[in-house]
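Before we start, here is the structure in question, set down as structure tokens.
For this view, one protein chain was removed and the others were kept in their places.
For reference, chains read A, B and C in written order, and residue numbers begin at 1 within each chain.
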Amino acid sequence: MAKNNAQPQKAGIAGLFRHQIMIPIAALLLLVLFNLIADPSFFKITLGNNSDGNPVLSGYLITIIDSGSELAILALGMTLVTAASGGQDISVGAGIAIAGSVLLRVLCGTETSPETLHAPVIVAFLVSCLVAMLFGAFNGSLVAFFKIQPMIATLILFTAGRSIAAWINNNQLPNVNERSFSYYGTYIPGIPIPTPFFIALACFLVTWLLLRFTTLGLYVQSVGINEKTSRLNGLNPELIKLLTYILLGLCVAIAALIKVSRLSTINYSVIAKDIEMDAILAVALGGNALGGGKFSMSSSVLGAYVIQFLTTTLYKFQVKADALPAYKAVVVIILVVMSAPAVREKFSILIKKLRSDKTAAQNS
Amino acid sequence: MSIVKRRSGELRAPTKMTDTNLLTMITICVFVAMYIFAVLFLKKGFLKPQTFFNILNANAALIILACGMSLVMITGGIDISVGGVTALVSMSCAVYLDHKGGSLPMAVLMAVGIGLAFGLVQGYLVAYLEIQPFIVTLAGMFFARGATTIVYNKPFNVANEDFVKLKATRILIPYMGTYNKRGKYIPAYIEIGVIVAIALAILLFVLLKWAKPGRNFYAVGGNRQSALMLGVNVKRTIFFSHLICGLMAGIGGFVYFMHVGSGSPQHASGAEMNAIASSIIGGTMLTGGVGNIIGTVFGVLSLALIQNIVSSAGLDDAWWTGITVAGMLCIFLVVQSIIIARRKKANAAAAKQ
Amino acid sequence: MQKDSLLEMRGIYKTFPGVKALQNVDFTLKEGEIHALMGENGAGKSTLIKVLTGVHVKDGGEIFVRGRENAVHINSPKQAQALGISTVYQEISLCPNLSVAENIFLARGKGIGVNWRNMNKRADELLKELGINVRGSQQLASCSIAVQQMVAIARAVDMECQVLILDEPTSSLDESEVAKLFVLMRKLKERGVGIIFVTHFLDQVYEVCDKITVLRDGKLVGEYEIEKLPRLQLVSKMLGKELDDMADIKNDSPTFKKNDEKPVYEGEGLCSSEGISPFDFKIHKGEINGFTGLLGSGRSECVRTIFGADKVTGGSVKIDGEPVKITKPRQAMKYGIAYLPEDRKRDGIVGDLSVKDNIILALQIKTGFFRPISKAKALEYANKYIDLLDIKTASVNTPIKSLSGGNQQKVILARWLLTEPKYLILDEPTRGIDVGTKVDIQKLMLKLASEGMSVTFISSETDEMLRTCSRLLVMRDRKLVGELTGDQLNQNTIMATIAGGDTNGEK
Partner (left out) sequence: GDTEGGSDNGGKSAKSGTKDNGGADNDGGEDEGGDTGAADDGELITVGIINNDPNESGYRTANDKDLKATFCEENGFKADFYYSLKNDEQITAAQKFIQDEVDYLLLSAADTAGWDTVLQDAQDAGVRVILFDRTIDADESLYEASIVSDMAKEGQTAVDWLKGQGLSDYKIIHLQGVMGSAAQKGRSQALTDTAASDGWEIVEEQTAEWNAEKAQQIVQSVIDSGKDFNVIYAENDDMAKGAVAALDKANISHGVGKDVIVMGFDCNQWALKELLDGNWNYDGQCNPFQSSYIKDIIDKLENDETLSEKTIIMDEKGFDATTITQEDVDNYGI
């Protein structure tokens, strides 16, 4: 009952208003409005040159699309996992540590600060993708074949992940001196928009194509809603769940590339700390049921950027970094309360009443 | 006309054990097995009763948190704010006792009050506004963590005399003390928190087993819609599950505070995950309807024991701790899952008879 | 409110998004009366009941209950219970994780303690009295569906109620259990309890009921004394048209001319993990055959084995004479086999997905991962079958779970028809379906067969099978014990075969 707010979609505008994407959109509008009133300079974007003399855009908005990218990429995978298995992967932060560690291990070998890279970035990236997808498959098989609840199944990697990451590099914290490596997390010379945004965009497009030109969406939803039926209709629910976890693994590897590239180094215990919570929050803010089933990918991605928007706004108002979660919590609660079906129902009854009063007044 | 008629099945022997009890049994057995293993193969520390009591002392708070968590999980929800609440409670009490010169009873009240407040708000949002519990309590966790640093952002010891006395109070267990290799007699003891934890666990166990409102939690977790139709006040039940969990978090927070004797924003970090994991290990299902407080208590002890074994198994590299704990967790969960799967099959076969 | 009425509902309205489920419905229940509530699938029977018991909040209208001056507002099943209304819902609504006894006594009685021993004892007594073969301490999940249904009934009857509502309680009960239920209902009736009884079995209506209220499309058609409303009229009232459709289906058993072609499907020594003894089975092009037997005799398991729905543990299969391997539904689908499962809620519907998605699901999976059906195409298919099967739904985008039970069944039927199967397996397609639709489905089957499709049909109602099948396979104790064709196709022979030649039937 409560879990489900899937409503029959009406065509046209009315349908759009009922669509779950309204939740993150409304949240975004709200934040924009707040910033407009509080300090319009929030929206200022300036074109400058970075230290290499290349043009770059800067401003809060750029920061948002830049820093929100990892989250958005993770939200893609997390949405699929949520939809198919009715649970969440809490090991993505640890996964990023592992993937990042692998990446650096391949790039730096056993040196902490090599003069030249030991392998091309693309090779390192592919290896880290492979490893991350393997770990995704591990999570996925626990969930799919052993029927362990996702949050608990992924608790295993959540516990072990950062240790594994440290083990891969034998506790070293390698540094990459190669300039070009930092392009993935900052700017490509000559392009004034941060690269992570492009990567996120590319991921989103690929996902969109995947959903558009394959039946992944239908399969995932069907498995998430009724496994038995799906099986009788010729699907292999285990395989599909596994697939979503592997895809999430891929997202994790991509996010790890960005994260590691931003600073050209890694710190296993703090890299992408608590990002799993934000990723899940993004899915929820996108109006997706965390119990699985129907999902909307663009809502999740928008949800991710809403979270980053919020974080950046709070930073702007000089909220202490360690107190930041408290304010975030308040805003999140306001958002979810406003989008709660129960609350909306009450509102719509109220509006109906007001309207009928009005027409009554007109008639008389 | 219809010819629906059935083979007359014989009356089956009453099913051996409910899911709940089965899972609890598994946990207890595994715990005992692990302990025996530790005694046989690891440092002699495990032979001393105090090692066990230390596990209790260190985990009294977690037991309380996990019991509350189990309750919420039995109703099919989740509460990940408990760790944050614990930190907030200990920080608030610490500031109140140390900086504001407050009194101990008031501090206890404050702890309970904070817990209840969280339970109240979260319960309302989850039960009556029907927002997903994960999100509500995630926000709760963020809020509690943030609020903790707003109250005070550095760790410090509490020097309030009453409190120090309370914290230092130890309940000695006769005949359990041991002599160490230096010939010193070390008495065996438990802390007050352990008594509180055990009392609360028993209370909750009784509530869940022998009180009608307690059974409603199971009903709601088993099938919400059905519970509603059977006349259970589903919303109120869910509300109360969160309220009680909040209360437990408040009390657990104070017990934690008594154990560590300081306030810190870093306190109890990750406690929510530990509480959830303990509940699961103890046989509570995240999907609701199945769970048992005794199992939860053993779940906490098992998890603590795993950590203890790892820390004295002589694994020197830092990464081993995380990896081994996870490995043991993994084995545990897989075994549990296999047993449950076989059981489900048996059930299905029974339904066909 | 009239003096001898227990319950009066006046001008009830209820709207779901896109559906006017109830419009201005009146309903009166008198003391000591068994009142049938009749109507097609989706007519609004269950909705009316749920409004009465507070599961749904009504949009308009008033409800009066004896003993209360004013109209009552029932907001939750608990309040309904407090007002003396006890209910058995259409979909079994018990908690599978609790014991049988707890399910009976949950949320009842005073005091806050649970006295397990006492409770189990009372439950055992009650269950014994009703002849239900379980212990109170048993976990509900380990009981069969029928037993669960009986437990739900036991709970409802045990409550001191003045109104008892039974929403299709008999669809999964066997004859003797139905008989027991009727005895019970009459007993309660004597005590002055009013009973609302919903069923699609006309026989049962005429056996126990005093009055009939008919709903159609959410509107009240009328309230009738049972004597004054003969069957045919009742059916035509329900359908809103004169009915001679029954006669349309030829009453003599259908014959099937065997041709020399290879059978469409031929299985030898099939068996599955669900413990069915190995059986042989074949079906020809254009043939309709069926499995019959007692409930639980293994009919479903046979067809599930054919489809690969359970784990297949042995046997060999030939399709059109070619040996193939079928161990998964996917493979069966590839060879043009379709299977409509008996438990639609568990195995059939994908609740949150739209009617459209539910219709195209199987076809889509058949076409493959990289070839999604276009939106336009999907819409076209959906609309075609909504028209063809007369599915009552607000729109193609309505989630299937908000359709009435019968209409959900039709959607699933549409799903399989859309895959254009060579061989269609229908396991209890008519369960919980109104008379009109039942006939429609049977007609459809015959039509499909005449177009060359092979059909296997399972139903608990022998008449249906006799009307459609040219060959019946008889099951007993999970064994295939006989095959009836031609002249053998009559009630007596069937009964005799089921009983195993022993005329006393089951021991």
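Here is the rule we go by: a residue touches a chain if its C-beta (ideal position, glycine included) is under 8 Å from a C-beta of that chain, and two chains touch if they have at least 3 such contacts.
All values derive from a computational prediction rather than experimental measurement.
Participant: Among the chains present, which touch the one that was left out?
Facilitator: Output: missing chain touches A, B.
Participant: Among B:S92, B:S264 or B:Q336, choose the residue that contacts the chain missing from this document, as touch is defined above.
Facilitator: Of the candidates B:S92, B:S264 or B:Q336, B:S264 is in touch with the missing chain.
Participant: Just one of B:I28, B:A58 or B:I78 touches the chain that is missing; which is it?
Facilitator: B:A58
Participant: Where the complex has a chain not shown, which of B:M25, B:L129, B:I150 or B:V164 is the residue touching it?
Facilitator: B:V164
Participant: Pick from A:S91, A:T186 or A:T244: which residue touches the chain that isn't shown?
Facilitator: The one listed residue touching the chain not shown is A:T186.
Participant: For chain B, enumerate the residues touching the unshown chain of the complex.
Facilitator: Output for chain B: 43-45, 48, 50-51, 54, 57-58, 99, 149, 153-159, 161, 164-165, 167-168, 180-184, 186, 256, 259-270, 304, 307-308, 311-312, 314, 316-318, 321.
Participant: Which chain A residues touch the hidden chain?
Facilitator: Touching the missing chain: residues 41, 48-51, 56, 58-60, 63, 67, 112-113, 162, 165-166, 171-173, 175, 186-187, 259, 262-263, 265, 267-273, 311-312, 315-316, 318, 320-322.
As a convention for this text, only the chains that are shown with their structure count from here on.
Participant: Linking chains that touch, what shape results: line, ring, star, complete or other?
Facilitator: If you draw each chain as a dot and join those that touch, every dot ends up joined to every other.
Participant: Return the distance between the CA-based centres of chain B and chain C, expressed in whole Å.
Facilitator: 44
Participant: Please report how many Å separate the Cα centroid of chain A from that of chain B, as a whole number.
Facilitator: Chain centres of chain A and chain B, defined by C-alpha means, are spaced 30 Å apart.
Participant: At least two partner chains per residue is the criterion; list those residues in chain B.
Facilitator: As it turns out, chain B has residues touching two or more other chains at 225, 228.
Participant: Name the residues of chain C that each touch 2 or more other chains.
Facilitator: In chain C, nothing touches at least two other chains.
Participant: Applying the document's contact rule, which stretches of chain C touch chain B when the two form their complex?
Facilitator: Going by the criterion above, the answer is residues 53, 55, 76-78, 80-81, 87, 89, 92-99, 102-103, 106-109, 111-114, 116, 133-135, 137-139, 141-146, 155, 173-176, 178, 201, 203, 274-275, 292, 294-297, 460-463, 477, 491, 494-495, 498, 505-507.
Participant: Would you pull the chain B residues touching chain A in the complex into a rising list?
Facilitator: 125, 128-132, 134-136, 138-147, 149-150, 153, 224-225, 228, 265, 273, 276-277, 280, 285-287, 317-323, 325-327, 329-330, 333-334, 337-338, 340-341
Participant: Looking at the complex, which residues from chain C come into contact with chain A?
Facilitator: So the residues of chain C touching chain A come out as 17-18, 307, 309, 328-330, 333, 339, 341, 346-354, 357, 361-362, 364-366, 368-372, 394-395, 397-399, 402, 415.
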